[in-house]
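Just passing along the structure, written as structure tokens.
Apart from one protein chain that is not included, each protein chain of the complex appears where it belongs.
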Amino acid sequence: MTIPIVPKLLRAHLSDLAANNARIDGRSQWEGRNLEVEHSVLPRAEGSARVRMGDTIVLAGVKFQIMQPYPDRPNQGGLMCSADVRPIAGRNWEAGPPSPEAIELGRVVDRGIRESGCIDVDSLCIIPGEKAWQVILDLFAVSDDGNLFDAFALAGIAALRNATVPAERFEVGEDYALPVSKTPIMCSYHKVGGRFVYDACSREELGGDERIHITLGDDDNVHSLQKGLKGIFSAEEFAEIMTNAQERTKELRKILDSM
Amino acid sequence: MTIPIVPKLLRAHLSDLAANNARIDGRSQWEGRNLEVEHSVLPRAEGSARVRMGDTIVLAGVKFQIMQPYPDRPNQGGLMCSADVRPIAGRNWEAGPPSPEAIELGRVVDRGIRESGCIDVDSLCIIPGEKAWQVILDLFAVSDDGNLFDAFALAGIAALRNATVPAERFEVGEDYALPVSKTPIMCSYHKVGGRFVYDACSREELGGDERIHITLGDDDNVHSLQKGLKGIFSAEEFAEIMTNAQERTKELRKILDSM
Amino acid sequence: MTIPIVPKLLRAHLSDLAANNARIDGRSQWEGRNLEVEHSVLPRAEGSARVRMGDTIVLAGVKFQIMQPYPDRPNQGGLMCSADVRPIAGRNWEAGPPSPEAIELGRVVDRGIRESGCIDVDSLCIIPGEKAWQVILDLFAVSDDGNLFDAFALAGIAALRNATVPAERFEVGEDYALPVSKTPIMCSYHKVGGRFVYDACSREELGGDERIHITLGDDDNVHSLQKGLKGIFSAEEFAEIMTNAQERTKELRKILDSM
Amino acid sequence: MGGYGDVQMIDENGLRMDGRSPGDIREVTIETGVIPVADGSCRMTWGTNEAIVGVYGPMEAHPRKIQRQDRAVLDVAYNMAPFSTTDRIRPGFNRRSREISKVTKDALESVVLLELYPRSKIRVTIEILSAEAGTRCVGLTAASVALADAGIPMTDLVVSVASGKINDVVVCDLNKEEDNYGEADLPMGILPNSGELVFLQMDGDLSQEEFKQAWDYNMDAAQVVHGLMVEALKGGDSQ
Amino acid sequence: MGGYGDVQMIDENGLRMDGRSPGDIREVTIETGVIPVADGSCRMTWGTNEAIVGVYGPMEAHPRKIQRQDRAVLDVAYNMAPFSTTDRIRPGFNRRSREISKVTKDALESVVLLELYPRSKIRVTIEILSAEAGTRCVGLTAASVALADAGIPMTDLVVSVASGKINDVVVCDLNKEEDNYGEADLPMGILPNSGELVFLQMDGDLSQEEFKQAWDYNMDAAQVVHGLMVEALKGGDSQ
Partner (left out) sequence: MGGYGDVQMIDENGLRMDGRSPGDIREVTIETGVIPVADGSCRMTWGTNEAIVGVYGPMEAHPRKIQRQDRAVLDVAYNMAPFSTTDRIRPGFNRRSREISKVTKDALESVVLLELYPRSKIRVTIEILSAEAGTRCVGLTAASVALADAGIPMTDLVVSVASGKINDVVVCDLNKEEDNYGEADLPMGILPNSGELVFLQMDGDLSQEEFKQAWDYNMDAAQVVHGLMVEALKGGDSQ
């Protein structure tokens, strides 16, 4: 992606706001934007979800392929997670091979889902050593107004929970719901005006410093962490974020469970 | 390819000529350039042709490979058509991955030949489900003075009609002539100075607007159409071109048949 | 790699030195830099060597893979030689796809080793038509102060002579030393200040003209030659170089044999 | 085209498998302003096809070597999302998408008043989220709506429709099965006010008479879709 | 993380297979000035890991479009040599290496005084010659030594260490077997003087209590390694 030059005025403005415990769009420090989650939005996908957080909109689609298990893991299928941010999502995203930013985005979201063990890869085996399901989760950004990380992660797990294994089409049995045993949730924090805030919008990202991404599981277990961008943070700052993430992930998990 | 800046003077000159029903190289509106077609010009190809239209020169070579048929079409071989315009052919063509212009060129020529059904892909089967012939038609530009489309298409069908299936070399029987049941012919028209002309030369391409490519079969059936470049045309203009293409394709087919 | 602009002053200085039969670092015309060769320097490689010639430092590592022999050579394994010069080795080397300079470097070193027949590819067969060893020699530049060619070639043959075939790990028998029946040695000459010198340093390369690379085998047989860069040389110049190479390769072979 | 084999797709009453008459098009819905961060956008469904288009610009054209002194450059990309088809599509370079991007660009350049914005760039990104035959037409049509939504001046909207042939019968707006087993496909890009064309492709096998019939179907369908486009741009979404 | 299965990696005395206690790190050696043609360099071994880092610059940043008016740009590449692992690594593009390059760059930019060198470039190349779990930590630590060796001003050195979990026990500095069968990995990049962080990743499964233990192990280990770094930079090599 194009890295825009950060206007000094924006940074100064964000600092002033932070000094008054305020944010550029009127939210409080730990407040997220309006959230909408929808299921089954993509007719050709075996599972799908659409997440809107403020003006950030993303889609997630699940497809299945039949793969040959790796020789050393004859009873296991696979999970592949691919995140593509194409130029439609914002004026700074450009066509071409994936930028370091896009690669990091995809890998961080992938790890949060994969490491939680929410998909039991042993359950994806069809015929040991011969055939297994490969689950492919494709994340697609429609509109990037900041914090694509959390939107992708939420849409991703929602789409997996929505997915049907297309066994009939592949002539290997009857269709069934993909078993998803856990619900990992990512929360991202961005340092803006010298303090961390939850769910930064794009102007906060533009005038901010480092980001921290935390994925927690059903029992508050940590599944994935990532610090991105230039910046230094203290153990105390991190502890405060982690505490907030424990609350926030529970709220978001409830929203998914209620669907 | 490099897109040259179009000199306004050239456009004005072409408009003046058109107003007087004249063309920059003295031809009339529907007149093609001098045409030469030769067979068997490439010693390592199983079929080949060389076409010269004025100062535009192209080669076509046919090679064969053995492929495994696709599971859903166990009795079919394949036809692949690849058009490469390398820097040898003109100062505006550059090395590197194929430009959008080169991709369009290859695909339009490919469709004209493929959609005519001139190669019966069922006849390419050797052992159902196991072995079939893949016919590879490679088009190569030697000198680009305009209208590579028609030159490629003509060289392509001529090379196919000239091809021998190398069954002996692959140890699957005796060599035989590749069956080519139809003779699709492409005619291309370029809007120059406000009106369409047949077989534009490179200066007409440079100072012209949109192009239309028409591929007709033995019974005047339409097999492929393509409008290229910026420009607007009317139903009446198209009807006039289509009428001309019906005449011209018959003449060109006769030339091939007489060889 | 970035091609630095050659300062005219450097060329003039090198000419003056040559006129006085001197070199920029005090060596005589046919004198090489201090040489160190070490074995078994890479813990994860099956054979390895480190060569230091003055401030030029390179590594060579040997790995093995199991391949299926080519249908027309069912009793043969393979040898692959890959030379990568990454940006760590000097400020003019850049990341990205291999430059023409890096490609030439790898191919010239590869030919010298391959063409000597020092690795008997028939001895690499495990099960005829099914399994054979592929020997992969990776050359890696740590510090480029000139003449990577000779350093790579020497490290390469030293690493091969140091290699153990990891048959146990691949469960196809017991480990054994890779048989290396010959010891090809490359000597490179660079025209600097109008005359050829042996083992040019980077400043001599920068201000010099053409290079000649000669690989000789145990009986002075010629296995590989390459002239690189712009420049013209005479039969007499070449004869002088060839004579020197016959002496020098013997000295270097002795060093390897004494290890 | 796939060639037809023995699949019967027109019933004894002359109706198609989805109940349409030969000249009917599938259901079309159009929505604008669907990408909050874009300067203009459009979501269009057409049968089970779904396309979204985002328009950014006019904005600075960089690197400078792509700038044109006398007009804006139009950057058009057509892409199919990985989950848009039954078999997943691998992201990356694709000759088909490159060609469709080029002919779509050629069509849009014919109507956008590029000379109003010298040295700038207008970027149009077409994403197919769900594909069911005719995606290039849906993409081009939606792109012209998104450009209008962005306030970019054009001489006319572009309406793109394809007719084709199944079981030797010419029909309008092929659906997926018809496209798989059909014998020809004729997509056109039509200026609804003048009936002129900015886009034309065709492959398959059509006699001169069949070709004329397919052409006429496209012309008529363009008027229908044009009505929906105007309505969507006026205010409320059109369905 | 690989998940643990039945592999027992802690004995009845609480010791690990290589004899270490849970909080112990492997042997570390540090050497500077190992690349004669570079402006700064470092060779670091850590267990069977071996990394070399070369620093070039500050030098002219070209092409000009990458220049920044107010600071130097830092170009960081992490790469694994083909012979660095049991199975040879094919050279070329690799998403894992790209991500590690990016987070390493993010960490180093947090300490290098880039604003002292406007319009210039500093290039840091990290090459893993031998890999045995924890290469990103070794690479980042060695890079900060190489930058110091090149005389580039920094607010502090960066020490990177990873702790993890095996057989439900939190341990410091996983070796290869522990990494293969372990249940979590928490690499951190620590400023030894302030205890602040510039780098943090984690994957696997750690309870909040386990996470705290792993964090503390890393903090303690950072002090140990920092001592060796200072010694290596002062003069004689450290081992």
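As written, the chain order gives the labels A, B, C, D and E, with residue 1 at the start of each chain.
Assume a residue touches a chain if its C-beta (ideal position, glycine included) is under 8 Å from a C-beta of that chain, and two chains touch if they have at least 3 such contacts.
Values in this document were obtained by computation on a predicted structure and should not be read as measured data.
For the omitted chain, the shown partners it touches in the full complex are B, C. When the missing chain is restored to the complex, the residue among C:Arg111, C:His190 or C:Arg248 that touches it is C:Arg111.
Shown as candidates are B:Ile57, B:Leu79, B:Ala132 or B:Leu206; the residue that touches the absent chain is B:Ile57. Taking the complete complex into account, C:Gly228 is the one of C:Gly32, C:Pro166 or C:Gly228 that touches the chain left out. Interface residues of chain C with the unshown chain, by the touch rule above, are 98, 100-101, 103-104, 106-107, 111, 114-117, 210, 212, 217, 219-235, 238, 242, 246. Summarising the interface, chain B meets the missing chain with residues 42-45, 48, 55, 57, 59, 61-63, 65, 82, 84, 86-91, 95, 136, 138, 140, 142-145, 169, 202.
Note that only the chains that are shown with their structure count from here on.
Considering every other chain in turn, none proves to be in contact with both chain C and chain D. The minimum number of touch steps linking chain A to chain B comes to 2. Comparing the CA-atom centres of all chains against that of chain C, the greatest distance is found for D.
Once the centre of each chain is set as its mean CA position, chain A and chain C turn out to be 48 Å apart. The geometric centre of chain C is 32 Å away from that of chain E, both derived from CA atoms. Contacting chain pairs in the structure are A-D, A-E, B-D, C-E.
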